[in-house]
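The complex appears here without one of its protein chains, the remainder shown in place.
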Amino acid sequence: MAAGLDSFVNHTVSIITSDGRNFIGTLKGYDQTINLILDESHERVYSTTTGVEQVMLGLHIIRGDNVALVGQVDEDIDNRLNLANMKAEPLNPVTH
Amino acid sequence: MASNDDKRKASNASQDQKEKKRKESILDLSKYLEKTIRVKFAGGREASGILKGYDPLLNLVLDNTLEYLRDTDDPYKLTEDTRELGLVVCRGTSVVLICPMDGMESIPNPFISQDQ
């Protein structure tokens, strides 16, 4: 099927959307247009002044048009991150 | 032989039905004919008007059309200003949202009480 996302299914993935947001969740499915099902997801909101804020969101369908990046997350490394002390510029949206 | 044919016919009929079901639009615009609808377009324009006609591609004919004018430096922010456009054809490909004007109202933040 589509672009080799099969190996990511039922794994934790990090999604960057074209509006510059970062979603983390379990990839439950996808289709040929890269519409994604993301389960138990949260959004990571980056800021230069405070640590990374995590917003619990739950079950999502993200439309493929809007997906810029899908990456598999190494949960061991991810769990070791100290997000509360991490400061970063938020990503800019992609302009079309 | 006959029973095989029958089976094929039956299966074709059920497939035809499925095909029809799939092609049928989930939006029945006939219920809005001669009624005022609100339409939002790609790019941020918004208008309302009396639905006079439509086709399956969502091209619309609106009468007594009112366009809701937007902030000059934010194309997604509406102002209080409107202008009359009269009788217009709306291109279906640019239609983002359709809702009936009847029952649509501006309301105060409905989420505040739930957040506390």
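Letters A and B mark the chains in the order given here, with residues in each chain numbered from 1 onward.
The working rule: a residue touches a chain if its C-beta (ideal position, glycine included) is under 8 Å from a C-beta of that chain, and two chains touch if they have at least 3 such contacts.
Basically, contacts and distances are computed from a predicted model.
Participant: Quick one: the chain not pictured, UniProt calls it what, "U6 snRNA-associated Sm-like protein LSm4", "E2 ubiquitin-conjugating enzyme", "H(+)-transporting V1 sector ATPase subunit D" or "Mitochondrial ribosomal subunit protein-domain-containing protein"?
Facilitator: Hidden chain identified via UniProt as "U6 snRNA-associated Sm-like protein LSm4".
Participant: List the residues of subunit A that touch the chain left out of this view.
Facilitator: Residues touching the hidden chain, for subunit A, are 9-10, 17, 19, 28-31, 35-37, 39-40, 43, 45, 55-63, 65-66.
Participant: Which positions on subunit B touch the chain that was left off?
Facilitator: Touch set of subunit B with respect to the missing chain: 11, 22, 25-27, 42, 44, 58, 76-77, 95-100, 102-111, 114-115.
Simple rule for what comes next: only the chains that are shown with their structure count from here on.
Participant: In angstrom, rounded to a whole number, how far apart do the mean CA points of subunit A and subunit B lie?
Facilitator: Taking the mean C-alpha position of each chain, the two centres sit 32 Å apart.
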